[in-house]
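Working notes, structure below.
What you see is the complex with one protein chain gone and the rest in place.
Each chain carries a letter (A, B, C, D and E) given by its place in the written order, and its residues are counted from 1.
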Amino acid sequence: MRQDGRQVNELRPIQLDTQYLKHPEGSVLISMGDTKVICTASIEERVPPFMRGQGKGWITAEYSMLPRATEQRTIRESSKGKVTGRTMEIQRLIGRSLRSILDLDLLGERTIWVDCDVIQADGGTRTASITGAFVALTLAVEKAVENGKIKKWPIKDYLAAVSVGVEPTHGEILDLCYVEDAAAEVDMNVVMTGSHEFVELQGTGEEATFSREQLNQILNLAEHGIDQLIHHQKAAIGAVSEKIDTYKKG
Amino acid sequence: MRQDGRQVNELRPIQLDTQYLKHPEGSVLISMGDTKVICTASIEERVPPFMRGQGKGWITAEYSMLPRATEQRTIRESSKGKVTGRTMEIQRLIGRSLRSILDLDLLGERTIWVDCDVIQADGGTRTASITGAFVALTLAVEKAVENGKIKKWPIKDYLAAVSVGVEPTHGEILDLCYVEDAAAEVDMNVVMTGSHEFVELQGTGEEATFSREQLNQILNLAEHGIDQLIHHQKAAIGAVSEKIDTYKKG
Amino acid sequence: MRQDGRQVNELRPIQLDTQYLKHPEGSVLISMGDTKVICTASIEERVPPFMRGQGKGWITAEYSMLPRATEQRTIRESSKGKVTGRTMEIQRLIGRSLRSILDLDLLGERTIWVDCDVIQADGGTRTASITGAFVALTLAVEKAVENGKIKKWPIKDYLAAVSVGVEPTHGEILDLCYVEDAAAEVDMNVVMTGSHEFVELQGTGEEATFSREQLNQILNLAEHGIDQLIHHQKAAIGAVSEKIDTYKKG
Amino acid sequence: MRQDGRQVNELRPIQLDTQYLKHPEGSVLISMGDTKVICTASIEERVPPFMRGQGKGWITAEYSMLPRATEQRTIRESSKGKVTGRTMEIQRLIGRSLRSILDLDLLGERTIWVDCDVIQADGGTRTASITGAFVALTLAVEKAVENGKIKKWPIKDYLAAVSVGVEPTHGEILDLCYVEDAAAEVDMNVVMTGSHEFVELQGTGEEATFSREQLNQILNLAEHGIDQLIHHQKAAIGAVSEKIDTYKKG
Amino acid sequence: MRQDGRQVNELRPIQLDTQYLKHPEGSVLISMGDTKVICTASIEERVPPFMRGQGKGWITAEYSMLPRATEQRTIRESSKGKVTGRTMEIQRLIGRSLRSILDLDLLGERTIWVDCDVIQADGGTRTASITGAFVALTLAVEKAVENGKIKKWPIKDYLAAVSVGVEPTHGEILDLCYVEDAAAEVDMNVVMTGSHEFVELQGTGEEATFSREQLNQILNLAEHGIDQLIHHQKAAIGAVSEKIDTYKKG
Partner (left out) sequence: MRQDGRQVNELRPIQLDTQYLKHPEGSVLISMGDTKVICTASIEERVPPFMRGQGKGWITAEYSMLPRATEQRTIRESSKGKVTGRTMEIQRLIGRSLRSILDLDLLGERTIWVDCDVIQADGGTRTASITGAFVALTLAVEKAVENGKIKKWPIKDYLAAVSVGVEPTHGEILDLCYVEDAAAEVDMNVVMTGSHEFVELQGTGEEATFSREQLNQILNLAEHGIDQLIHHQKAAIGAVSEKIDTYKKG
């Protein structure tokens, strides 16, 4: 048993408070254990310069942490005057992931801005951001479809993300909290669709390396976790899930 | 009656959720109507270079808004690579205000970082930040006094802030929401102690100017609002309020 | 008597050298005792993007100090690569103040740039900047009205600024020099029109707080100082003052 | 057959010109087809502040492209004043990869700077950088061991990287050139040791997703490619390879 | 005799590898002894905003060094977030020099970007950059004339640059390597056309000053060196040299 009593293949308690904020078209406060992220989706009626005139849309993501989301206060990136490499890496990952399940041709010339702001961090903030961003995106798109801005349902499939690690004591474990993450020798982030297809696979063994066998075990745990996350997403978005199911059936 | 049914001298509903986050020494989620700000206080065991070796402490404040705290999404200051003039003005105001009621000599060589992050904005974010920051500061100081880091209680008085405006229809009104703020001709922010002493007074009449008589009426409303805010602060910090009362008595 | 022999309600010697520079449309070297600021007003035949197509004008101000305007050399903001919070605060204040007495609708789509460059600092640089900026602005506007660019006189009233402080020895004193400013417990900057209406009121009590009674005494001194400053402005702009008087009469 | 006549599991022609530059401790010009990268390793006799006093070393990597390494000229990051997200991602990847095969405890308090400068780009610049960086690193370490600075051989294993893609016409293909990369639906970068252990796995399906079966085929191709790359590395470093083999045997 | 056996009026061995890279319109790797610079010329089908609508072209130059081009590794300007004064000075010099022999009216509204990237530095990198840039420029222009983009041959004359120094032991010496440059009291860079006309003359005596007589001797050496450099340029550009000769004849 893990330090917080979980099984190796057990997620932390998940909570999705939808439409958490009053201004954004879509928003959710996602909690994965003590990790809490406010995800919002904002629709802007134009695309960036490099996309203009193509009749299609764009989606972009930004990620940040409150200075005291972490155990030690971290300096604001606005004070430093630049965004760190870690932040850039994460927001590029979120953006790419969302683009894989969104049909940009059906958006029209508009941009969806997804903002993931971590208000409390306890490991797995980037995967929680992706899982929450999918919900915020879906709610924003639903509103735009309802009011006729977006003509045809553009979300092709579910999307969720989870971390898996290899740790000296328990081997492969699902959904690492901060303490486990700090102890892990291998860290894998898996982004998957509702059809069990990979969207992103990012595995790192800075302290150690990992074998093909370990990789297989890691991916088994990831698939198991993704299934449960999508189950929660369906509950959170309610009837909207039918539109995704319809799209998938073609 | 005002658009949301309030009297001219009526505050919006106030809520103070103390210790809202798990990592910071002190934290509160303050809601003034739809304006919501997470205020945290973090204690660092050193002072900035210009203060070293004097045996006294320092307090500094930072302020930010989530991109979608506002009706239209605003660009992140970290993406722009610089902090706007408005943000600088506000965080300097928060810092100065807190320094007026904190005895830096009693802190020892440590810095208190106060972070005010607006997650939803509906007018009065800078005054809500000050009112909330006082609560977060008090909770962090209480903890540091309890565990013996700070030897003697250093908070001299209560501190709260409120906005008053002059608006064409209702004249002087207390605690403006966003719609009222946009319509106001004069905008005054008042920071006061529990002893009804002014700490900061910032009044602006960009569209119009204001007379000495109007100023007096504005200050009457401000004193009335500050009293109620401090009443809520006392309830939120509970028994700790006795330490402040003791300090005031000398 | 104060350290330089002044009464508590006495300004320092004022000098306004108009059209001090050859290139700007309007310029003045203002001296308030040893504080010397070059103020210029430049007219640009377009407005910033957010103002285009509205048929009205804009005015914006910038403030800076030569590195050796101060007793200790200060690092250039251009070398640091960013403008400090203090500078931003001051240039926003100057801009807002000037906008209160200028009818932007009558400017046409043009921008007036006001630059205040402190070449020698001895306290009160922001208030001297505002008092001087009004003169530079008036001279530039006069020229633009004469050559037909601006069709109708757009300056609504006089505008001047002064500091008042509370100091342990003399209590409330007018127009603080640097040494007095460093010793003051309360610092109030007052911007007023020729009609004794407030435009900006910025009072700070970082070391101490101040009562309503002290505020009243501060404002009395400020009104007294503003009257004399406007008297000097009238002498400096000469016959142009009639146009302002005519506008005020309606 | 692929556009340049290669089999799906065939690498482009590889060339490793060792000690290409006169100043660096280790250097190599790596060519993978038309992709050419100058990799250098520089040894600095100190570690960054966060590492001081631990008696161990550090390795860090930087990556850049000449403006006209690409078909269209790209703007210099020094002119833009900031490093792009893509560059940060790549240099973090190179650094992490090298740290996996280097025993930092054996370096002593010194930093190895690895610089990868792409002078001509035709796809796969990040994987060529890693493969080349290993060679430059080994040569620099060899020199430092010879002259007694580093006491004990610290490189634990070989390290190489290769890209594999999924492309509509040929399915899974090894070592994509630029044209293939632009057409690929899935892009996987694999970093592996000489012992067939994974160090990094980064797979992205922006346009499409990929199944577990495709992943297995991708990894088979990657292992095949890595074997050949390490074969070339051994030839390039010559007798030094014995020291790595010795370390591996323990 | 100098440390590397050269006479005081002798250049280092020169090599010009033309079309060294596959993507740029014109490119050359110039070696002056151990100083090696990749020079490229890229043609962009538009001019910067300040040049638009005038029917003429523009040429601009950028200069950089690989971090380990030097004996000690230098920090990347992209990491520092700004370009140093030295780099700015050099790239402005290269640009001005090239503009002196290029008829911008004949380019049409296009920009030629010249990039000089030093991969190995041993003194004289700015003069080698100019000499190489002329070759890259000529090759790019030749291509644009051939494919009809540029209608009429626009290069007016040859252009080369060389350094001359005054050194305690040997007095005036031509084409200083790094060790000589470090020891020199006077450093002169001379840019000249094929007609022996000066384009730029930049002489500095930081440690010492120099007399009019020394200047004359310096310029004699410079003319001698420029003649030989242009001889090498002619060999490198081959038949294209006839077009320059034709232009010169009128």
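Observations on the structure shown:
Quick note on the criterion: a contact is a pair of C-beta atoms (placed from the backbone, for glycine too) under 8 Å apart; a residue touches a chain by one contact, two chains touch by 3 or more.
Here the structure is a predicted model, which is why all the values come from computation and not from measurement.
Contacts of the undisplayed chain with the visible chains, over the whole complex, involve C, E. One of E:Glu89, E:Asp105 or E:Asp245 touches the chain omitted from the figure, and that residue is E:Glu89. Note that of C:Thr40, C:Thr193 or C:Gln233, the residue touching the chain absent from this view is C:Thr40. Touch with the chain that is not drawn comes from one residue among C:Pro13, C:Pro48 or C:Pro67, which is C:Pro67. Although one chain is not displayed, its contacts with chain C can still be listed: residues 21-24, 27, 34, 38, 40, 42, 44, 62, 64, 66-71, 73, 76-83, 87, 113, 115, 117, 119-120. Contact between chain E and the unshown chain involves residues 82, 85-86, 88-89, 91-92, 96, 99-100, 188, 193, 195-212, 215, 219.
We adopt the following convention: only the chains that are shown with their structure count from here on.
Both copies, chain D and chain E, contribute mostly matching positions to the interface they share, with over half of the numbers common to the two.
Superposing the C-alpha atoms of chain B onto those of chain D requires a rotation of 120 degrees, given to the nearest 5.
If you average the Cα atoms of chain A and of chain D, the two centres end up 29 Å apart. If each chain is reduced to the centroid of its CA atoms, chain C and chain E end up 52 Å from each other. Multi-chain contact residues of chain D, defined as those touching 2 or more other chains: 82. A linear topology is adopted by the chain contact network, the touching chains following one after another without closure. By the contact rule set out at the top, the touching chain pairs are A-B, A-D, B-C, D-E.
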